[in-house]
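The structure under discussion is supplied below as structure tokens; questions concerning it will follow.
In this view, the complex is presented without one of its protein chains, the others remaining in place.
Chain IDs A and B follow the sequence of writing; residue 1 opens each chain.
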Amino acid sequence: MTITRGARASRLTAYAALVIVAALASAPLWAGPSNLNLLTQVFAYVALATMWNLLAGFSGLVSVGQQAYVGIGGYALFALTMFGGLHPLVALVMAGVIGGLLALPVAALVFRLRGAYFAIGSWVAAEVFRLLASQITALGGGSGTSLPARIVVDMAAGRQAREFMIYWTGLALVLVVIGLAIALLRSRWGLALRAIHHNELAARSNGVEVTRIKLLVYVVAGFCTAMAGALIFLQKLRISPDAAFSVNDWTAFVIFMAVIGGIGRVEGPIIGAIVFFVLRQSLSDLGSLYLMMLGLVAIVIMLRAPRGVAGWLHDRFGFEPIPLERRVTYSSTMHESKPEPQHV
Amino acid sequence: MRDLLAIASLDAFYGDFQALFDVSLSVGEGEVVAIVGSNGAGKSTLLKSIAGQIATRPDAIHFDGAPIGGERTHLLLRRGISLVPEGRRLFPSLSVEENLLIGGEHGRKGPWTLARVYDLFPILKERRDQRSTSLSGGQQQMVAIGRALMSNPRLLLCDEISLGLAPIIVREIYERLPQIIGDGMSLVIVEQDIVQALAASRRVYCLQEGRVTLEGASATVSRESIAAAYFGV
Partner (left out) sequence: MDWLNSIVQGVLVGGLYAMFAAGLSLIFGVMRLVNIAHGDFVVLAAYLALVVTQALGIGPLASLLVIAPLMALIGYGLQRWLLNRTLGDDLLPPLLVTFGLSVIIQNGLLEVFSPDSRKLQAGAIETATIPLSPDLSIGVLPLLQFLVAVAMIGGLQALFYRTSWGRALRATSDDQSTVQLVGVDNRHVFGLAMGLSLAVVAVAGVFLAVRANFDPSMGPARLIFGFEAVIIGGLGNLWGTLAGGVVLGVAQAIGSKVDPGWQLLAGHLAFLIVLAVRPEGFFPRVQA
């Protein structure tokens, strides 16, 4: 009996991923500044959607308040560079740490709410952070502030070097976030998460520490989301409470990506983010009509194909680029009848 | 005797799991039929299929001549099919009287009224304003039966009404059966207690692993054949 994790698919995915990452890493050679800028936005959104998917799709923590951590990350980056004198890249990682730490007291409160009420509770938490941010006069209060020119200039030698640096930071960030999500889901905690998803009561009675695992996921999501937020506002160079804690930009769009791509599959948010940006590039002129259409698409998908594009690819073609489950394969000598490979 | 309920080759599924295989059965007007069988034999599934809680082929079940398989539960109640579910399933936020009243709200008109249910089970009148959860198991079972009667069913389905009750309470409830079916109501009782079931019924079906393994008159069927049908020996 051998336990594998869809070895062939994994290997294929690994080769494909290597090619894609190599192509993306060399993008500064072949893409212009505006495309690099766009790609960086895609990276940030993939990171956000991956983390939302980890919360909602795998851990039953449906949050409508992840904009809290985007804003915290952005504001932490501005504060640490402006008042702490840190290099923006160091500040970006520190912003993540701050996001992860702040997730602890937030969780202590919102984890008291169950299910759908958790969703709104997390939203209230984000509102609180938004209102607090608008009280920080040193960072421009309600109207916000720009990153001082000296920090921007000191970041790297020249405009192009700065653009490349932000781009590569974005690429590194999205790789770290996806890698972290996969590692977490494949760990024993990930196994426990799927057990919880299957049946929380049964998992509890089998000694799975449901709340601690959910807390772990929530903190990891806070860490990664805050880093993504720091990146987003490092790219924008300007921050304000309304932009930093926007539920539309940092949660609604992210939810659309996860829903369209496929909730509960690691590749879902990646697919969803690509679809989202393609739609946005071609339809964003429509303004609010475009947003209405997105809402409609999300509703239709939720009703007709709740597992999204990735789920459809999986069911229809067996497409599973990032297997999480281990497969048990029995060799035929051990059993007279050869059972089908089983998911554990 | 005219058939009120006629089931022909009924299959029933829970997802991919098949719980009933080719079950055929009939209940005459005013007849009491018992269905016995061990745990997991498919007795409850059969009642749930009749009451519309499990999807079935439309023509697998006929009631009063009309195909009713798969019709929704609340519509079947209007036709006169009422189920006393296993475990009683009273509404905990309703008082005893409210549990009875809601039973009569959407059913048929007929002899069963609040007053008549209270005559049948006088203890319920004393407890009318209490929450149903504060009653003893036997009293809760009386509420469940009363709630079903309030809809004036033509066919009453009772799922394991003796489950978890003291023998003396079970006897007390079964002693009321003649009063319950006095107006020509048909009755199907599902029981694990074979003696009780045989004593109360005219005919008996035995289910085993989702199939009918025995059908006969309750008075003449032998204990040996029941045991054989029950355990498959």
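Here, contacts are C-beta pairs under 8 Å (C-beta built on N, C-alpha and C of every residue); 3 or more make two chains touch, one makes a residue touch a chain.
As the structure is a computational prediction, the values presented were derived from the model and not from experiment.
Undergrad: Pick out which of A:Gly121, A:Gly190 or A:Gly229 touches the chain that's been left out of the picture.
TA: Final answer for the missing-chain contact: A:Gly121.
Undergrad: Considering the complete complex, identify which of A:Ser26, A:Gln135 or A:Thr211 is in touch with the unshown chain.
TA: A:Gln135
Undergrad: Over the whole complex, note the residues of chain A touching the chain we left out.
TA: Touch with the absent chain occurs at residues 56, 60, 62, 64, 108-110, 112-113, 115-117, 119-121, 123-124, 127-128, 131-132, 134-135, 142, 247-248, 252, 255, 259, 263, 287-289, 291-292, 294-296, 298-299, 302-303, 306.
Undergrad: Mind pulling the chain B residues that touch the left-out chain?
TA: 51-53, 72-74, 77-78, 82-83, 85, 89, 91-94, 98, 101-103, 105-107, 147-148, 151
As a working rule, only the chains that are shown with their structure count from here on.
Undergrad: Can you check how far apart chain A and chain B are, centre to centre, with Cα atoms defining each centre and the answer in Å?
TA: It comes to 53 Å between the two C-alpha centres.
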